[in-house]
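With one protein chain removed, the remaining protein chains of the complex are shown where they sit.
For reference, chains read A, B and C in written order, and residue numbers begin at 1 within each chain.
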Amino acid sequence: MIMGETKPYEPKIAAFLCNWCSYAGADLAGVGRFQYPATIRTIRVPCSGRINPLYILKAMANGADGVLVSGCHPGDCHYMSGNYVARRKFALIDSLLKHVGLEEGRVNFSWVSAAEGVRFAEVVKGVTERVAALGPNTGVFKVDGGGTDE
Amino acid sequence: MEQNPYLPITMKLIKNMCETEDKLINTFTLQFQNKQDEENFKYMPGQFAELSAYGHGEAPFGIATSPTEPGIIKFSVAKVGCVSNALHLMEEGTMVGVRGPMGNYYPMEEFKGKNLVIIGGGFAFTTLRSMAVYMLDEKHRADYGDITVIYGARNPGLLLYKEELAEWETNPNINLVTTIDRPAEGWTKHVGFIPTITEQVAPSSVNTYAVVCGPPAMIKYTLPVLEKLGFPPERIYTSLEMRMKCGLGICGRCNIGPKYVCKDGPVFSMAQLKELPSEY
Amino acid sequence: MKISKEKFGQSFDALTAEYQVVAPVSEAGAVNFKTAKSFSEVKQDYLNSKLPPKSLLFPQHEKLLSYVKEGKDITVKNELKVGKTVLFGIRPCDAKAMLLLDKVFKNDQYRDPYYFDRRDNTVIIGLACNKIAPTCFCSSMGISPACSEGSDLLLIDLGDSYNVEVITEKGKELLASLGELSELSAQEQALVDTVKSAQTTSKVDVSTITAKLDKMFDNSYWDTLHEKCLGCNACSFSCPTCHCFDISEEVIKSEGSRVRTWDACMAPLFTLHGSGHNPRDKKKSRWRQRMMHKFNYFVHNNGDIACVGCGRCIKGCPVNMDIRQAIDGVNKAEVVVD
Partner (left out) sequence: MNSIIDDIRAAARQLLADGKVDVVIGYEKGSLPLKSTPCFVRSPQDADKLIWDETCENNLATYAAQTAGKKAIIAKGCDSRALMVLLQENQLVRDDLYIIGVSCPGVIDKNKIEAETGEIIEATITDGKVSVKGIACDKEYNFADVKDATCQTCRYPNPVIVDLKIGGSVEVPQSDFADVIALENKSDAERKAYFKEQMSKCIRCYACRNACPMCYCQECFVDCNAPKWLTGGVDSAENLLFQTGRALHLAGRCVECGACSRACPQGVDIRALSRKVNKDVKEMYNHESGISEDIKPALNVYSADDPEEFLVKE
């Protein structure tokens, strides 16, 4: 790198992807060589219904700049109703996190099917832009290791 | 400068060996990294140390080696929690932390000139092994009378230190009795629970001390047998387990009455325990 | 002898250059001990701090060491850091509590360097209580609202000035940097005498409790005492003498630290073995431990009762468990003599 040139900020995003749709969608994006930013760290979960709100909070606490949670489209759940149940949780999580002061755009939810490789790339691109615009995580859940406020 | 008792010394895990058939107990051999550390780590059979698996935490384990085995210390640890799991998975060559030695030890001075009956069950045999090895050492053997070891496990595969036991079988300096709970193919020695076998073997209590370590149930049923054989509570010793953190008698969790097991124990005589509340 | 508050304030501000000066400060609706940059921040007419000042010597969360893992190697760093501190305005009960903590963090075999390096570098300016709360019962614990035990200097608020009493050498040294003293007026002397002779209105009898508890481990008293307790740590964390702690690991990737955090005997996990066995698995045994530790074990080990009568646990308890009633209960319990 040339001196003085700064590397553009690349956020780290924890992506919780359901095994049957979104993970397969990510796979398809890879196989099809659809370009998207290398910002996500994928964690495969069996179903979006498996998402515990603590996963999201802990990712933020440990310094992820953003979180993406993605599952099958409603109606397409491999387990019939996992994402329907998850949807109720997600709505509440999203609302509460904003309420306590987490910036809009840090935590993102989407539905991506196994056939939507292009769309997966688009979603990651969009989420990356949003998180990048917010800058590094200095948010309400970021634990700095000090242990006390003083 | 004063020693900071919370700072571990760094030791190298040179051997991580599976000890039992159920693969739940491993023996870790740790090597001192310099003379100074080893000098400072003067211990006696019965003492324990806080072993750090960095990244996972710290937990107390009885030292299985005897001070007569220089350069290393060993721990035999069952896989139960966060730290022990991490240790079991640890690659040889990894650096770990050790704080200690901690606690009191078996009264080896008081035992001098006496016969010893060592009774152990399951994987609580670690510090008992330390004591046996200590007494068998040529420098110490003459200090003690007859040594009888009664050691039992659920099945032959769960006995610790199998090679050493085989050696003791033929060693005239020690009388080894091994037993398993239920008959097993190929097993020709005793079958039965420790209390029963102790009663059968019936070691004489004359001029003799007994040291008993094992699961609570084993201890509970062995004590009356020893009493019947004529052992007074002052001559029966045991080593207790407690959840511990600091190991220094400060953090407050391992007390039995006013005594801290980490600092005032872990070795107690039955006479001492009778004075304490039965909260262990 | 007295020092005017104006002059004391100036000296206080000057001290902040050399010392970390910790004083009662009102923040988020409560008075607590915090680092003060100026005397004007100090809340002077406070009854007592919401949380005890023990955290200055024994923080709720403290790094003992940190480390970096690289492959199989490890680099460990001691996290012991100490600066000089002046602790201003602590009440006699809390000052006494520090003496009790001293006995915990040093025993026949070990000395806790994290606690003592702070302790040895701290000068304590006690402030006697002009007002006594109905939940205060320090008089029953061998302390009084103007007790000097544990303080290096003891102040009594006289309105515009403080009566100053030198208790220790450390206090004498600090006094030199505080400014000139002047004589008390007769009226002020009378006020000093009033404060010094004051007693708490609430009292308990602990004269025989230790001996009584010696015989009470298996008493049926414990069967009901604990019943309404929720098992939270509010009492322990607000107690100036409770000192139990946990040591745990905090790790992100290859870097971590070992920290100690407050813990308490009321939590079931406190004594849970790896095997699943728990010697104090019931709320009953945990309450017995709390009482025994404060009024019996601690006395056997350290010669003192581990309660200073500050009343914080009474005020903080969500279900109004009152340690004064618990003490009364022990006094009234029938003991079977064998």
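Note that in this section contacts are C-beta pairs under 8 Å (C-beta built on N, C-alpha and C of every residue); 3 or more make two chains touch, one makes a residue touch a chain.
None of these values were measured; they are calculated from a predicted model.
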Quiz item: Any idea which chains on screen the missing one touches?
Solution: A, B, C
Quiz item: Which of C:37, C:215 or C:228 touches the chain that is not shown?
Solution: C:228
Self-check item: Among A:40, A:72 or A:123, residue touching the chain not depicted
Solution: A:123
Exercise. Since one chain isn't shown, list which residues of chain B touch it in the complete complex.
Key: 81-82
Practice problem: State which residues belonging to chain C touch the missing partner chain. | Solution: 28-30, 47, 50-51, 60-61, 131, 133-135, 224, 227-228, 230-234, 236-238, 246, 248, 250, 259-261, 267, 269, 314-322, 324-325
Exercise. Spell out, residue by residue, where the missing chain touches chain A.
Key: 53-54, 57-58, 61, 68, 74-75, 81, 84-85, 87-101, 103-104, 108-111, 122-123, 126-127, 130, 140-149
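Everything below uses one rule, namely that only the chains that are shown with their structure count from here on.
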Exercise. State which chain is most central when centres are taken as means of Cα atoms.
Key: C
Quiz item: By CA centroid distance, what chain is farthest from chain C?
Solution: A
Quiz item: When all chain pairs are ranked by how many C-beta pairs they have in contact, which pair ranks first?
Solution: B-C
Quiz item: Hey, how far is the Cα centre of chain A from the one of chain C, in Å?
Solution: 46
Quiz prompt | Distance from the mean Cα position of chain C to that of chain B, given in whole angstrom | solution = 39
Self-check item: Residues of chain A whose C-beta touches two or more other chains
Solution: none
Exercise. Could you please specify the touching residues of chain B with respect to chain C in the complex?
Key: 2, 4-8, 10, 52, 54-59, 80-81, 84, 91, 93-97, 216, 241-243, 245-246, 248-258, 263, 277, 279-280
Self-check item: For the chain C and chain B complex, residues of the former touching the latter
Solution: 64-65, 67, 69, 72-74, 76, 78, 80, 104-105, 107-114, 217, 243-249, 251, 254, 256, 258, 260, 263, 265, 270-275, 277, 279-280, 285, 289, 292-293, 296-298, 300-301
